[in-house]
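For this view, one protein chain was removed and the others were kept in their places.
Here is chain A:
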Amino acid sequence: MAMAVPSTVSDPSVRSAIARLSREFPDLGPDPIVLVVRTCREELRGSPDGALPELVERLARQRLRVSLD
C-alpha cells in the first residue's frame, strides 16, 4: 500500500515558515525560500505534527543563512 504524502503547499507549517522567512530574507526572492522550506518539510516528514512548524522554520532558516555566508 502506498503511503499518502500530504501536499506541502497547503501545509500550515510550510505556509507560516515561508511567510516569516520571506520577511527575514527579502533579498533572496520568493522562489529559493519556497524551495528550501519545501525541501526541509519533506526531509522532516517523520516528525510529530505538533512540532513540524517550528522544526521546518528553524531548519530552513539555518540553510538560508548558510547560503548567504
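Here is the rule we go by: a residue touches a chain if its C-beta (ideal position, glycine included) is under 8 Å from a C-beta of that chain, and two chains touch if they have at least 3 such contacts; residues count from 1.
Here, contacts and distances are computed from a predicted model.
Enquirer: Assuming one chain is omitted from the figure, identify its UniProt name from "ABC transporter", "Coenzyme F420-reducing hydrogenase, alpha subunit", "Multiple sugar transport system permease protein" or "ATPase components of ABC transporters with duplicated ATPase domains".
Expert: Cross-referencing UniProt, the chain left out corresponds to "ATPase components of ABC transporters with duplicated ATPase domains".
Enquirer: Provide the residue numbers of chain A that touch the chain removed from this figure.
Expert: Here the touching residues of chain A are 43-44, 46-48, 51, 55, 58-59, 62-63, 66.
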